[in-house]
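What follows is a structure written as structure tokens; I'll ask about it next.
The complex is shown incomplete by one protein chain, all other protein chains being positioned as in the whole.
Chain IDs A, B and C follow the sequence of writing; residue 1 opens each chain.
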Amino acid sequence: MSTTRLETFADGVFAIAATLLVLEIQLPGEDIGQGLLDLWPSYFAYALSFLSIGIMWVNHHVVLSYTREADRIFLFINLFLLMSIAFVPFPTAVFAEHIGEEGAREGALAYGLTFVVIAVFFQLFWQYAYRRLLRPDADRREVSGINRSYLPGVPMYVIATLVALVSPTAALVLFAAIALVYVSASIWGDEEVV
Amino acid sequence: MSTTRLETFADGVFAIAATLLVLEIQLPGEDIGQGLLDLWPSYFAYALSFLSIGIMWVNHHVVLSYTREADRIFLFINLFLLMSIAFVPFPTAVFAEHIGEEGAREGALAYGLTFVVIAVFFQLFWQYAYRRLLRPDADRREVSGINRSYLPGVPMYVIATLVALVSPTAALVLFAAIALVYVSASIWGDEEVV
Amino acid sequence: MSTTRLETFADGVFAIAATLLVLEIQLPGEDIGQGLLDLWPSYFAYALSFLSIGIMWVNHHVVLSYTREADRIFLFINLFLLMSIAFVPFPTAVFAEHIGEEGAREGALAYGLTFVVIAVFFQLFWQYAYRRLLRPDADRREVSGINRSYLPGVPMYVIATLVALVSPTAALVLFAAIALVYVSASIWGDEEVV
Partner (left out) sequence: MSTTRLETFADGVFAIAATLLVLEIQLPGEDIGQGLLDLWPSYFAYALSFLSIGIMWVNHHVVLSYTREADRIFLFINLFLLMSIAFVPFPTAVFAEHIGEEGAREGALAYGLTFVVIAVFFQLFWQYAYRRLLRPDADRREVSGINRSYLPGVPMYVIATLVALVSPTAALVLFAAIALVYVSASIWGDEEVV
């Protein structure tokens, strides 16, 4: 099976998951002015999750650009990766609702665990492509650069999630930092970094 | 009409139906830690339905890969198939809300019936393609292998649904087993199996 | 501008509008068994609207297959058509909630009016393509057959909507009949009929 069809389906799930995030923002109650301001954790969580899904989308394409075809195992790894990404709106809502309040720890844990799962499936997705489905004309140095750049993904999210046990606020800062590191590395670094 | 347009529309419906599943998970109430754990039936139902829709998506493509063109009847069979797949988020939510509680039987029945309907429309979809729209260059042995592999679909879901009358929990295990059988068959079996 | 891009965007809106319909079905309350049965108006409305959107999708493609390119006016007519189609989940929910109860008349009117607006925009969409953007190689007899077949659309929906003033149930039957007429005509008739 060519990777084009897989790409269309995946692009759909990425675009829908990102766009559904907005539905989880609750409308403010009576005092609309204060209500809109008090929703800042929801805006922050929306932006963070949208950006994180966007980064996954970019990297998903990077992997496919080095893949010569898709076999059945790859198809199902991809399905599990998409399943974890499509789940993001739920922990985002839980997280946003409790930032700076009771339940902040559990919210941050749920959010972090979701991204740990995403990172694990993404690593699986990449490793399978890298070891089994690499295009014959792929530049070996480029590919091992990419391989190195994907290695910190899982540990970074594991650490940020563990930090949530101690301080949900610090975890929140770490989640944002991870996203910004990816964006910066992608923009200012060379291909190897993202 | 070429099958490409049909594929784009169908891929859209598959991707959206799978991604909408997450919206049916209710946010936990006050006690967020316990609330998140108590939602395990929702996570389970989410994963099961996402996987089942994903399997249907893979098989939908298998059928189209053997189809030379789409006529109007095929177009409407496809529409009814998509209508039943886009319905999945509703019984998934009903099912998840009642696992292990009062109403579990009715929830499992609603879930099972939806998949019986999907399996019937899928059988119709395949049989119509197989008898009327087969590509002239399709390998006859491959095609009759696929035909055999699709036959158990309807009876398997009918049995699992009937089991729900006696034990909703057993039905739940069967639904998961059917999905895993498809995934395994697809991965470890040869083309004939899925 | 080529019509391909317009098609991708339109296909997206059609697929999403159809798939969102399921979200408007309210989960049943305590008595789940009876609750699931009492929701039959929602299932009926879901199927009717999904089918109607599907028919519009098929006809949208028929129009584009005779169109050589898209100009700005055509682009905006298309946008207004999509705006009316993406609105369908709302009157569907209003309609479903009141079938056979108080408010059935208003629900049926809202539903009918939405489809009158869709039919008017579709007629505009087709007439503009027919008079200004027809492909030079389009078969004149085929095209005027299509033109005749699209003429009853607006009056049929206007009549069904007026009937809702007298009997919402009769209007409901008419809405379903219109959809079935389109499907049958499309399947058993020749190209001229749809």
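Just so we're on the same page, a residue touches a chain if its C-beta (ideal position, glycine included) is under 8 Å from a C-beta of that chain, and two chains touch if they have at least 3 such contacts.
Fair warning: this is a prediction, and the values are worked out from it, not measured in the lab.
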Interface partners of the hidden chain - shown chains only, full complex considered: A, C
Which of A:46, A:66, A:122 or A:175 contacts the chain that the document leaves out: A:46
Contact set of chain A toward the excluded chain (per top definition): 7-8, 11-12, 14-16, 18-23, 25, 27-28, 32-33, 36, 46-47, 50-51, 54, 57-58, 61, 183, 186-187, 194
Residue ranges of chain C at the interface with the undisplayed chain: 1, 5, 8-9, 12-13, 16-17, 20, 23, 72-73, 75-76, 79, 82-83, 86-90, 93-94, 97-98, 102-103, 106-107, 110
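The working rule: only the chains that are shown with their structure count from here on.
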Arrangement of touching chains [line / ring / star / complete / other]: line
CA centroid of chain A to CA centroid of chain B, Å: 26
Gap in Å, rounded to a whole number, between the CA centres of chain C and chain A: 37
Numbers and ranges of chain A residues touching at least 2 other chains: none
